[in-house]
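Take this structure first; my questions come after.
A single protein chain has been removed from this complex, and every other one stays in its place.
By letter and in written order, the chains are A, B and C; residue numbering begins at 1 in each of them.
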Amino acid sequence: MKNTFGSSVSITLYGESHGPSVGVILDGIAPGIEVDEEFIAHQLTLRRPADDLSTGRQEPDPFVIESGVYRGKTTGTPLCIRIPNTSQHSDDYAFYGKARPGHADYTAYAKYHAFEDPRGGGHFSGRITAGLVAAGAIALSALKKKGILIGTHLSRCAGVDDRAFGDLKRDIEALSDKVFPVLDSASEDAMKSAILSAREDRDSVGGILETAVLGLPAGVGEPWFDTVEGVLSHLLFSIPAVKGVEFGDGFGFADLRGSVANDPFRMEQGSVVTSKNSNGGINGGITNGMPLLFRCVIKPTPSIFREQQTVDFTDGTDCDFTLSGRHDPCIAHRARVVVDSVVALGLCDLLAQRYGTDWLS
Amino acid sequence: MKNTFGSSVSITLYGESHGPSVGVILDGIAPGIEVDEEFIAHQLTLRRPADDLSTGRQEPDPFVIESGVYRGKTTGTPLCIRIPNTSQHSDDYAFYGKARPGHADYTAYAKYHAFEDPRGGGHFSGRITAGLVAAGAIALSALKKKGILIGTHLSRCAGVDDRAFGDLKRDIEALSDKVFPVLDSASEDAMKSAILSAREDRDSVGGILETAVLGLPAGVGEPWFDTVEGVLSHLLFSIPAVKGVEFGDGFGFADLRGSVANDPFRMEQGSVVTSKNSNGGINGGITNGMPLLFRCVIKPTPSIFREQQTVDFTDGTDCDFTLSGRHDPCIAHRARVVVDSVVALGLCDLLAQRYGTDWLS
Amino acid sequence: MKNTFGSSVSITLYGESHGPSVGVILDGIAPGIEVDEEFIAHQLTLRRPADDLSTGRQEPDPFVIESGVYRGKTTGTPLCIRIPNTSQHSDDYAFYGKARPGHADYTAYAKYHAFEDPRGGGHFSGRITAGLVAAGAIALSALKKKGILIGTHLSRCAGVDDRAFGDLKRDIEALSDKVFPVLDSASEDAMKSAILSAREDRDSVGGILETAVLGLPAGVGEPWFDTVEGVLSHLLFSIPAVKGVEFGDGFGFADLRGSVANDPFRMEQGSVVTSKNSNGGINGGITNGMPLLFRCVIKPTPSIFREQQTVDFTDGTDCDFTLSGRHDPCIAHRARVVVDSVVALGLCDLLAQRYGTDWLS
Partner (left out) sequence: MKNTFGSSVSITLYGESHGPSVGVILDGIAPGIEVDEEFIAHQLTLRRPADDLSTGRQEPDPFVIESGVYRGKTTGTPLCIRIPNTSQHSDDYAFYGKARPGHADYTAYAKYHAFEDPRGGGHFSGRITAGLVAAGAIALSALKKKGILIGTHLSRCAGVDDRAFGDLKRDIEALSDKVFPVLDSASEDAMKSAILSAREDRDSVGGILETAVLGLPAGVGEPWFDTVEGVLSHLLFSIPAVKGVEFGDGFGFADLRGSVANDPFRMEQGSVVTSKNSNGGINGGITNGMPLLFRCVIKPTPSIFREQQTVDFTDGTDCDFTLSGRHDPCIAHRARVVVDSVVALGLCDLLAQRYGTDWLS
């Protein structure tokens, strides 16, 4: 299957940036979960904030729950959310054939033989993540009721670091309402000014998102293939611009010795815990009950306003290309809510496989 | 599905370290592919070399092709390879309940409720990767016939760097026979001495593997979920000790600007190419025809010979633990052939989905 | 996965009878297939004809293609079709708790714990098949362009037989526009009068649908599990009221001897054919190039207007139940287009697995 992911709880995406709508079908979700439409709207707003960093098109992202909710609760049958596309500026993209560097224009052509919808990136547009965020909002709510909390901060952006995670529960709660998800407000100022400086240079910046998940039971995940790392990375790499994923100490492990990398176990109030968490809460692909910790890198948005060299793939010639339209100089902070969403959806799937359909309700 | 991966071409793993055998079923592979048993044996030897770095059990890894091959060629029906376990020192592991830090002992217990086979790590043992390597050998051969070459080197280990990839074709060919997969022989000496020094300290080291794939057509992969990055990372994170995966410039993207991160397109001998390859041959989740480039990090093997603090999860008490038996101080160089194998298997799946069952034959 | 089916070409259904809409996502379909909206509308009308046999709600079934079509052709990305629900008479169904015999009211309750949407059968409504028909129309068109024709007639209904298939190509073409799909117009009259007689008795009738598929290449299907029979029956049993599926001589095989049941092969104009077709075009789960032949039985619609004994499952009491509202006395003729649709979708999947993504375009 192509645009569907998940075994017990699955998501299917559809839509193009300038078609009638984008949307998602969330299937296998337990019946009886409260659906908080305000929270869905809130999450969609985090994905597309009307803030000082955004110059792009500002749609309010209204959505329609087409199925799967009855009297405010999930029915257990497929839950379809449709998000109409309201402002479509197709003229911004009247350059078919000129491959925008770093974008999927050329690969879409190679795959779909010029039948792809190129307007605004078509099915490759970041706008498709709205479906992930809407479905993810329901998953996040359901997990929260079971004591499972997910939070992501922008740990590095444009060369500026945020402070590290401290008290995870408090940090996750503090992040939930922040449009610009950093733990330290000084970092926010420095990052934003670096982002705005890139925008002045008609350029863009990237960043690193760090995520923590609290409250997962031990014993979730599979030893081969459907390891927690495998399932979550598969989902995370679907987010446009994610080019790397690391768990726990990640690439830092390369320079550690085993005596430092291993997390000693100890008993604490009758539970097995580890004294530190270099392995990010996962041993052998399976949760150990400690917080799940991982990071992913967001490359700088390829939409920059400088002249770039490229080709016209319709006639096989070299050419120049200069972007017009409205594009953000940074999407790393906006990707945060997409990360939270796909992680919630992936964990719902793993938990439903382990504990059955009704566990989340 | 749990120990099965893939849609058109799939692999299913079975086995425990100290059971009768480990093995694999490779299904959906095209009929008519030549099966080179010597190459399978060669690849299995790379996974378990009898070299100066290995103190572990030295099994010759004989294997039996149980099905799917007739007159030296694949039949197109499931190809089962069984690798009998010949030397089983179960006494080495008579410590059930004491969770080895960094290992899956505790998480296996949490998941399987003490029914898991704990001997030698059971189903979590690195030995299970022998099945991946055996199936991968067939996939690698088939891809090579289609001009698709895969090579991995140990780009960093124990604090020592190998030189970067240069002429990819030549480097990949040079790597294919190396037991210790580095491009620069000076790196080999320095890495090995750092590894042996760790062993003297009863400790272990990690490393980074860097992979290149040459000859992939443009247009392979899916925009959402089954992106090339998503599929390959899902597989790579199945390899025990892999804790991070990055494509192209990976985490380095965090500090780049878009104008540097974007890869300009240009025509070269009638083909679309990029002037550089920061995106690792993938745009929008789909191959662009340039070499596929990625790296994964191997954490230091958790099997160290120092006293470690842990718990006995059978009675919920703190305790000490000191490993006995035979264990390597580094597995990063041995993981190389597993990386090549899962990448070959994942690509066969994506290619078969795109071009049909018979494309590889 | 639950409401998704298919590997290379997949369909995902959503919707409730009285929610905002029902719909479908068709994914993995080749790019470049012409989308004939008139044909989709035509097929939807066959599913819900405004004819002399229908007393039910008469919606015109307008539909919106939300994604996956650009300039009249498939893009190759997910194709979502939404069919708004326009006439919703929820009061007809204000009997929650009284399980209609033969319906899914009680089993929905057992599965979804009273969170299911009960209005009009909710997600169990036959209306959900509109999504199958809309997606199926695209698959049928694409197959037709490749010379693969699918046709179904009502071979028996209310005790009346239609004539057997004769010249398959001509019969299939004749059926395509018929609202009441019989080959012999005398059968139509007799069946209709038997159906109307059942309606006068406030009762309903069932029937048998017989399907032929012409033009399939030999070699499609898998030896185990994904046999042609297995895949098609899986889909056919999704159609509400289908309770049996048989291929070729089907249950008639029980009384045959092998010498009669076997289909001798012979050469005809350079092709391998069989002299007769008791096996329905399938040997060992795989097409042999002869017409695919199968039948499925449609049970009488359980919606009858007689007083029936049942229970109120909300309080565990016996009670009586008398249906009100509008319901057809026969749905067998309407199920025909759903059969054609799921068969087309299932075959597209098998063909795309075999010949690759682009084969249908």
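Following the convention adopted for this analysis, a contact is a pair of C-beta atoms (placed from the backbone, for glycine too) under 8 Å apart; a residue touches a chain by one contact, two chains touch by 3 or more.
Values in this document were obtained by computation on a predicted structure and should not be read as measured data.
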>> So one chain is hidden, and I want to know which residue out of C:Ile83, C:Leu235, C:Leu292 or C:Leu351 touches that hidden chain in the complete assembly.
In response: C:Leu235
>> Looking at the full complex, which residue from B:Lys98, B:Lys111 or B:Lys192 touches the chain that isn't shown here?
In response: B:Lys111
> Given the full complex, what residues of subunit A touch the hidden partner chain?
Replying inline: 7-8, 77, 223, 353-359
> Residues on subunit B that touch the omitted chain in the whole complex?
Replying inline: 1-4, 6-7, 10, 12-16, 19-23, 25, 27-28, 31-32, 64-68, 70, 73-80, 82, 111-113, 115-117, 122-123, 358, 361
>> By the contact criterion defined above, which parts of subunit C meet the unshown chain? Give residue numbers in ascending order.
In response: 1-5, 7, 13, 99, 101-104, 106-108, 110-111, 123-124, 128, 156-159, 198, 201, 203-208, 217-227, 229-231, 233-238, 240, 242-251, 253-259, 261-267, 270, 272, 274-275, 279-280, 282-289, 297-304, 306, 308-311, 313, 316-318
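Here is the rule we go by: only the chains that are shown with their structure count from here on.
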>> Measuring between Cα centroids, what's the chain most distant from subunit C?
In response: B
>> Need the CA-centroid distance for the pair subunit A / subunit C, whole Å please.
In response: 38
>> Based only on mean CA positions, could you tell me how far subunit A sits from subunit B in angstrom?
In response: 26
> Hey, how far is the Cα centre of subunit B from the one of subunit C, in Å?
Replying inline: 45
> Can you list the residues of subunit B that touch 2 or more other chains?
Replying inline: 7, 223
